[in-house]
Structures are given as structure tokens and as C-alpha cells.
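Here the complex is missing one protein chain, while the rest keep their positions.
Read from first to last, the chains carry the letters A, B and C; within each, the first residue is number 1.
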Amino acid sequence: MIHTTELTTRSYECDSYGHVNNAIYLNYLEYARIQFLDDLPVPYHELRRRGIGFVVVRICIDYRIQVGSGEHLRIETRSIQKQKVRMVFRQSVYMGDELVAEAEVTWACINDRGKLIRIPPELDIPELEPEP
Amino acid sequence: MIHTTELTTRSYECDSYGHVNNAIYLNYLEYARIQFLDDLPVPYHELRRRGIGFVVVRICIDYRIQVGSGEHLRIETRSIQKQKVRMVFRQSVYMGDELVAEAEVTWACINDRGKLIRIPPELDIPELEPEP
Amino acid sequence: MIHTTELTTRSYECDSYGHVNNAIYLNYLEYARIQFLDDLPVPYHELRRRGIGFVVVRICIDYRIQVGSGEHLRIETRSIQKQKVRMVFRQSVYMGDELVAEAEVTWACINDRGKLIRIPPELDIPELEPEP
Partner (left out) sequence: MIHTTELTTRSYECDSYGHVNNAIYLNYLEYARIQFLDDLPVPYHELRRRGIGFVVVRICIDYRIQVGSGEHLRIETRSIQKQKVRMVFRQSVYMGDELVAEAEVTWACINDRGKLIRIPPELDIPELEPEP
């Protein structure tokens, strides 16, 4: 399953070159992953209330083109790996047909004291199964 | 050559878990690379004035431990590859003896219209030569 | 004239209390003002291309209630003063019927070297006239 999130870049996200700063993309990707989880049968904010969260343990991101303020972006997110504690997502950012950035993000499941825990069984759902 | 930068994490850089947000580390790494360049014979702000800049084209970062507000961090930066247009840095973030995060960052050289250009000859200096 | 902008708060905009950080509201307000200008006959990005910009010289903001992630906000922006170089906006942020924050923001007009200049005559339009 591919989840799609849309957003528009904002002036204050641009750096002194006039382009969206590279660190801001990590915010966009986090936003898209949480939108993805919030659209699942057990939404993310429900998990957070129960003390379950996710923390980024690894990101690889390639930046292809520079984007200015006021541009409309589309982020596609899909699960490509799911283990006991970790999930890996591939996330692609598009502006129209153009690929802006591509990333692989590894999330680990934690409890409210920050300890690694098993991903809860409620997330054993087809939407999060890696594509074959 | 290994360049060292130090900084202290700040309250507003922490997210709702109370830890420095993963995107903030990209800011820290950029800060450390620019400090590195500014300590060279031809400092970065001098290059910028001549229309030469660097843009991140790829980052891979591993997060090892969570860090709260007010912690003292040390960032070590070294060149590990230098081509015509691109440079790759390895950057390690430490809190005391503990490794907090580790990254490889690829920078491409651009002119003031955002076009890729050759790294200027003033940067053919021992400090930026990859370690053997 | 009252201009209305809508946005949804995002996880990475929240601080360690789990609420949107106070500095983020200044970003929201800037976003709303630029949306306002971009909806005018001479949009903001067109002015920027001609070297005309606006810089904040004063902000007073009252925060009424705390807001978490994923909340839908509405920002109302109106001109309340317009002089040769400066404009003052009143901006109100609502979540449903509740007032979240209220601000007065003074913008000064600058050229591309950062010098104060007269607001260009193209902005002598009813939409920016202060309410009587």
C-alpha cells in the first residue's frame, strides 16, 4: 500500500539560498509517516496515548532538485520492511511529476520511558506489510 | 584532518519526547561543516561572497542515543571523498565518550544560480583531502 | 477586509510539553500574511522578484490556549494601519470558536539591499486599507 500526503512549502522553511532547507525535509517525512499511521485502524495519536511511540534510528535521503516557497508537494510513503521492533519506510517527495527527494527511514518502537519494545500486534495489518 | 566543533543542545530543539528532534541534527551537522570551512585558509563566508556555495545532495545518518536539552555535544568532521563537484564528509556526534549519531553527508558545489560547478582550486588543500 | 488562512499543526512543531512552541506561531503568522499578499492583484512573489520585500519590525502576541499536534487552525489577518513605509496587521488564530492567539505585527518595506523604502503604489488597494 502506498500512502499519499500533500503539503505546500512555506516561506519560513526556506534558507538563505531561497530553497527549502535540507533539514525541513525530515520534518515533512515525519509528518507524512504520522499521517499514514493516523489513517490506519489504530491511529498514531491513540498509540501515543497508550505510551507507545516511534523514534527514528536511521535516515538516508537523496535530494534531487531544489524547491522554493509556495510549491505543492506530494509525499508517497510505503513500508518496505517490518521486523519485531523496527519498520523501514521508503518515502518519495514529488513536485508534479518531478522527484524532489527520496528517503529510507527506519523507525524503532519505544515505550514511554524510551525503551525499545515490540511493535504492538494492532499494527500487524496489511497496510504496513512490506511490498513483495 | 579531523575538525572538531562543540555546541550545547537547547530546549527549543527538543520535541514532545523531550529529546533533540532528528531533523535538528542535520542543522548541527551543517553548522559543524561550515565551522570547518570557515577555519580554512579560504573561509566559507568568503566563498559565498564570490557566489560559490554548497548544497546537500545526500545524507545518511544513524541515531544511537537520545539526547535531552542542555547537553554538551562534540562534532567531529572529516573529508572522506573529494571529486570534481562533490565532497563527502563523515561526521560523528559525541556526548562525552558516547556516540550520539553518525552521518555521511555529500555536498555539491554550486554557483549563485544554483548550477553545479567544479569545486574551486582554493579548496585543493590538505585539510580537505580524504584520509587514506 | 479580513483575509483567512487555514493550516493544521504538525508534530514537529510541538515542544517538550506537547504543545505548539511559541516561536512557531510567528511562522504561522508570517505564512498567513504572505498568503494574504499572494491573494492580492500584485502577489508577494511578484514583488520579491522586483526586489521589494517586507521585514518584521515589531510583534506583540498574546497566547490564550495551548494547542497540540494535528489541530486545525484558522488565521484571520487584517490591516489596521498603513503608513509610507510600514503596515500594521492584526492577526487572530482560532481553533474552532476558541481564540488561540492574537497578535499585532508591524512590517516595514525594504529593497533588495535591506534599505527601508516606501510601500509601492501597487499596494494602494482597498484590501490593505485599515478598517475605519
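We adopt the following convention: contacts are C-beta pairs under 8 Å (C-beta built on N, C-alpha and C of every residue); 3 or more make two chains touch, one makes a residue touch a chain.
It should be emphasised that the depicted structure is a prediction, and the values quoted were computed from it without experimental measurement.
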Inquiry  = Even though one chain is hidden, which residues of chain C still touch it in the full complex?
reply    = 17, 19, 22-24, 26-27, 30, 53, 55-63, 66, 114
For chain B, residues in touch with the removed chain = 10-12, 27, 30-31, 34, 38, 45, 69-70
Residue ranges of chain A at the interface with the undisplayed chain = 11-12, 14-18, 21, 23, 69
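Simple rule for what comes next: only the chains that are shown with their structure count from here on.
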Inquiry  = With centres defined by CA atoms only, which chain is the most remote from chain B?
reply    = C
Inter-centroid spacing, chain B versus chain A (mean Cα positions, whole Å) = 23
Ask   = Cα centroid separation between chain B and chain C, in whole Å?
value = 33
Note = The distance between the C-alpha centres of chain A and chain C, rounded to whole Å, is 29
Query = On chain B, where are the residues touching two or more other chains?
reply = 17, 23
